[in-house]
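Before I ask anything, let me first share the structure, which is written out below as structure tokens.
A protein chain is absent from this complex, but the other protein chains hold their places.
Up next, subunit A:
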């Protein structure tokens, strides 16, 4: 395990794509984030993103993937794997 999103067992290629987009948008919105910390078991809060950063990262990722996740699917404290899973469903 090298900690990258791509090496996680149990994720399919679509989910890997979502994680890659989330990783890119995270680094775009919060450039201070250490890319090595971006692992599916961490939350965006763990990476130091505040509530506004989190909303912007998710919004940007949805725009990039051209999807709309229903608001009720989001909740506080989701790790990146859970976030990727609800986005993956809309692909």
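Throughout what follows, a contact is a pair of C-beta atoms (placed from the backbone, for glycine too) under 8 Å apart; a residue touches a chain by one contact, two chains touch by 3 or more; residues count from 1.
Here, contacts and distances are computed from a predicted model.
Undergrad: When one chain of this assembly is omitted, its UniProt record names it as which of these: "Hydroxymethylglutaryl-CoA synthase", "ABC transporter ATP-binding protein", "Ion-translocating oxidoreductase complex subunit C" or "Ferritin-like domain-containing protein"?
TA: "Hydroxymethylglutaryl-CoA synthase"
Undergrad: Using the touch definition up top, pick the residue from A:22, A:47 or A:78 that touches the left-out chain.
TA: Of the listed residues, the one touching the omitted chain is A:78.
Undergrad: Touching residues of subunit A against the unshown chain: what are they?
TA: Residues in contact with the chain left out: 48, 50-56, 58-59, 63, 71-72, 74-76, 78.
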